[in-house]
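Only one protein chain is missing; all other protein chains are in place.
Coming up: chain A.
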Amino acid sequence: MAYPFQLGLQDATSPIMEELLHFHDHTLMIVFLISSLVLYIISLMLTTKLTHTSTMDAQEVETVWTILPAIILILIALPSLRILYMMDEINNPSLTVKTMGHQWYWSYEYTDYEDLNFDSYMIPTQELKPGELRLLEVDNRVVLPMEMTIRMLISSEDVLHSWAVPSLGLKTDAIPGRLNQTTLMATRPGLYYGQCSEICGSNHSFMPIVLEMVPLSYFETWSALMV
């Protein structure tokens, strides 16, 4: 989950998010280098008494500042495309979970083996227990087995919503009349928080998502209890 004064992305819980973190580091480094170089050159230009008013032609520097940015852009584009294709890979999910967005809560259906349906509402601030996170906790968490590929089918029953869990690198729109699919794979157990990411009315900020990743045996016990 996010913490106060956080500057970067949340810690990765899925392999794709790890790739995205490294890509973000790589690209941000390039951006910082370019920005500091430009700032330095601007400061030099503003603090010099030297002038040269008759420059007509600068072939060498123009060649350099054409080739270098092109190379930098290629160095950014290739990892980016690689991750893009990696996100779309076929990976044989072992479980399918459906989630429907409503105004203003999420409902989840685990229908592979039994008929398990429940709604997930945010816990209002007055009813929070000590230590719980404001505007992020829900009454029924989405319990899922960890280290297994899970197919999420996402849609909506009324208006546009978006099912997002930043720690897993997931954000998929919930569109009424359309079924969107994303795959989820958590490498470690824990609680992972997300919030609705498409404006959907007055309580758009108050319909969070909480994934509880647990070992498979705990998941089986939980789903037997919930049915």
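Criterion: contacts are C-beta pairs under 8 Å (C-beta built on N, C-alpha and C of every residue); 3 or more make two chains touch, one makes a residue touch a chain; residues count from 1.
As a working rule, contacts and distances are computed from a predicted model.
Chain not shown in the complex: UniProt lists it as "Cytochrome c oxidase subunit NDUFA4", one of "Cytochrome c oxidase subunit NDUFA4", "Transcription factor TGA3 isoform X1", "AP complex subunit sigma" or "Regulator of G protein signaling 11". Per the touch definition above, the residue from A:2, A:33 or A:81 contacting the chain not shown is A:81. Remark: the omitted chain is touched by one listed residue; of A:67, A:199 or A:224 this is A:67. Residues of chain A in contact with the chain left out of this view: 57-60, 62-63, 66-67, 70, 81-82, 85-86, 88-91.
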